[in-house]
Every structure is written in structure tokens, then in C-alpha cells.
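The complex is shown incomplete by one protein chain, all other protein chains being positioned as in the whole.
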Amino acid sequence: MSLVSLIALLDYASVLVFALTGALVASRAQLDIVGFIFFAALTGIGGGTLRDLLLGQGPVFWVGRPELLLLIAAAAVLVFFTAHLFESRYNLLLWLDALALGVAVPAGVGVAIEAGAGPVVTVAMGVITGTFGGMARDTVANELPLVLKQGELYVTAAFGGALVGAALIGMGSSQGWALVACGLTVFALRAGSMAFGWNLPTYRPRPPRNKG
Amino acid sequence: MSLVSLIALLDYASVLVFALTGALVASRAQLDIVGFIFFAALTGIGGGTLRDLLLGQGPVFWVGRPELLLLIAAAAVLVFFTAHLFESRYNLLLWLDALALGVAVPAGVGVAIEAGAGPVVTVAMGVITGTFGGMARDTVANELPLVLKQGELYVTAAFGGALVGAALIGMGSSQGWALVACGLTVFALRAGSMAFGWNLPTYRPRPPRNKG
Partner (left out) sequence: MSLVSLIALLDYASVLVFALTGALVASRAQLDIVGFIFFAALTGIGGGTLRDLLLGQGPVFWVGRPELLLLIAAAAVLVFFTAHLFESRYNLLLWLDALALGVAVPAGVGVAIEAGAGPVVTVAMGVITGTFGGMARDTVANELPLVLKQGELYVTAAFGGALVGAALIGMGSSQGWALVACGLTVFALRAGSMAFGWNLPTYRPRPPRNKG
């Protein structure tokens, strides 16, 4: 598979899975079917859209690919009619979001490399592509953004995977393998955090030193 | 009237009316006159700005038309000095917002068609142009976004009207009439929802099937 088709595949997969999470948030807000499509689209294309804008690549990726919007609408309809079958929609949401993060970050890394970005900007584009759609979803829906969850790896998982991808490419690895390793790292870190409580130490305010 | 001037007229009208709603939200937050201008601008130009960015049409529409920003400032000053005359500012806000939605959606549809977009992207641009300014207004002001109001047609009204517009153009109608029909559909759906309670069924969680 060529690099360009791998990146396109990652883009499609991340749009689809993030769209499912957006529709699940719409179900928690008890919206109608168009509300489901709206949140599915905001979440599905938010990250990649911002990435394309920042890289100066307009029109953005989905303007020339209308089938992406139809895929999003299909995902929203599916969730509208089946979400009640799941015992814990929030748990489903969290795991789908982890999966989407694991494909969106390498998609962002790949697009940045194709655009000729250096390593630092490549890592930034991976993190932005991975996190922005979910952040828009949670902010508009008034849910606690996953990026703010204390003691969980989220941005950190995206950052770690993007770093692995950029480092492998810098060391001469093939871009395809670097993107796969990037995505697996993101998912492993996020899943390990959810399942086993992996985390980094968080900031804890200590009382100022005694001056007496 | 040529299509280009019809689109420009719709753009002006939607900027003006959305600006009035932004200033009304500023009055609810009891800001000073510059705060009024700020929210009027965020709401008035938010949707069209995002549309232009997504279509890769930078600089955005108001950069070459400074009179739009002066119009917004005038709207903000007007509301600052007269809002107290209205018995229910929230009701006024809702109806102005419906009117703004009814002109912004066809403006978005028209710009997308002029830019050569296909039907799916055209519908998406109509919805984005119509809803994004109000969404930014409500999110920044910490009000419940109108897109989240249960059991009311809001995104759905924008979507229905954009669909009518794109369908008419696809069937060979003149673009001018298609935009007029688009705007009337949006306003009728939104107004009918506010006045008569029109809505679509919303998602309601059902208990999972009994497994016993």
C-alpha cells in the first residue's frame, strides 16, 4: 500500500470512528437525528480540518470528498437506532474515542510529513489532528473535555505516539511503519491508562514555604 | 438582481441580524459597550468566516469590506441603548436568531455554489454558515447553545432549508429562486418549531433488552 493511500485510509477510519463518538454524545444530550449528524460531523472532521487550515492547505480535505460527509451521516443514523442496545454508552464512547485517537494521530503525522513539515511541527499536527475533534465535541456539548481528565493519559498518549512516529522517520524508518508504530503507541498508552490506570504525575499545589 | 448581489445582500442581512443577537447576549451578561461590539462581531461574522476558511477562500469576506465591521458596531450601540425597552430580551433574541438563520443558510449555500462545490458540500456550508456564529456566541457566553435545545428544530431547520436549496438547483431551478426557497424553508421550520412545537423525535434511551 502506498503512503498516500495509507494516510487516506487513516483519515477515513478516524472520521468514521470519531463520528460514532460524536453521535454517542448526541444521544446523551437526547437530540434528534440531525443533531446526531451535526455532532458526528463536528467530531469526525474537526481535527483534520484544523490541521489543513494551519498547514495552509485549503480547501480542507473533505470539501473534495463528499462521500466522507455521507459516511458521517450513515454513522449518525446507525447510532441513533442502536445506541440503546449498549449497557454503558459512556464506556463505549471512551473506547471508541481511544480507537479514533489511535488512527487520527498518525493521519495528522502523515499529512504533515507529506506537506514537508519538520519534526516539531509534525508532532504538533499529530496531536492537533487527534485531539481537536473530541475537544470541540465536548466543549459544544458542555461535557467535561477528555483533555481535562485528571490522572489519565489523553493528550499525553497522542503526544507520545506522535513523538514515536516523528523519531522513527527521523531515524530513517519507512514512513508506513512509522505511522503504524505511532498509532499503536497512542492506542496502547490510552488503553493502558483506562484499563490499568497508567498515568504521569500531575501538578499538585503545595503550600508555599514557611517564611518564619 | 444578479446572483452575486443577492448573495452579498444575504451576507449583509445575516451579519446585521446575528450581530443584534450577539449584542443581546452581551446585554444578558451585562458587559460594557466594547463587550457588546465584541459579541456582535463574533456572532455576526463567525459562520461566514468559517465557511470562507473551509472553502480555502482567504482573506475572509469581511477583510475587504470594512463597512461590515462598522455596521456591526452600529448594531451593538443600538442594542446597548435600547435593549431595556423590550419586555423579554430572550424572546427577542430567539426570533432575531431565527431570522438570521433564515438569511445565513442561503448565503452559505450561494457562496458554496459560486465556489463550485457539489450538492453535499453545499448543504454542509449552508448549515455551517447558519449555525456557527450563534454556537460561538453561546459557547463563549456560557449560555446553553441553541443547537442543544431538546425537542426544537434548529440545526434541523438549517439542514432542511439547505437541502431544499441544493435540490432545487440540482433540478435546474434558477439559483436566485432556490436561495429564496431555501431561506423561507429555514425560517418556516424554525418559527413553526418555536410557535407550534414542531419537532422531530429525539433519542430516548430505552432499557437494554431483558436477557432472561
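A and B label the chains in the order they appear, each numbered from 1.
Heads up, the rule we're going with is that a residue touches a chain if its C-beta (ideal position, glycine included) is under 8 Å from a C-beta of that chain, and two chains touch if they have at least 3 such contacts.
The shown structure was predicted, so the numbers you read here are calculated from the model rather than taken from an experiment.
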Chain not shown: contacting residue from A:64, A:118 or A:197: A:118
Touch with the omitted chain, as defined above, among B:83, B:103, B:124 or B:186: B:83
Contacts of subunit B with the absent chain, listed as residue ranges: 26-27, 29-38, 41, 49, 53, 58-60, 62-63, 66, 69-70, 80, 83-87, 89, 139-142
Residues of subunit A in contact with the chain not shown: 53-58, 117-121, 124, 127, 131, 135, 139, 144-145, 147-148, 150-151, 153, 155-156, 159, 199-206, 208-209
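Following the convention adopted for this analysis, only the chains that are shown with their structure count from here on.
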Whole-Å gap separating subunit A and subunit B, where each centre is the average of the chain's CA atoms: 28
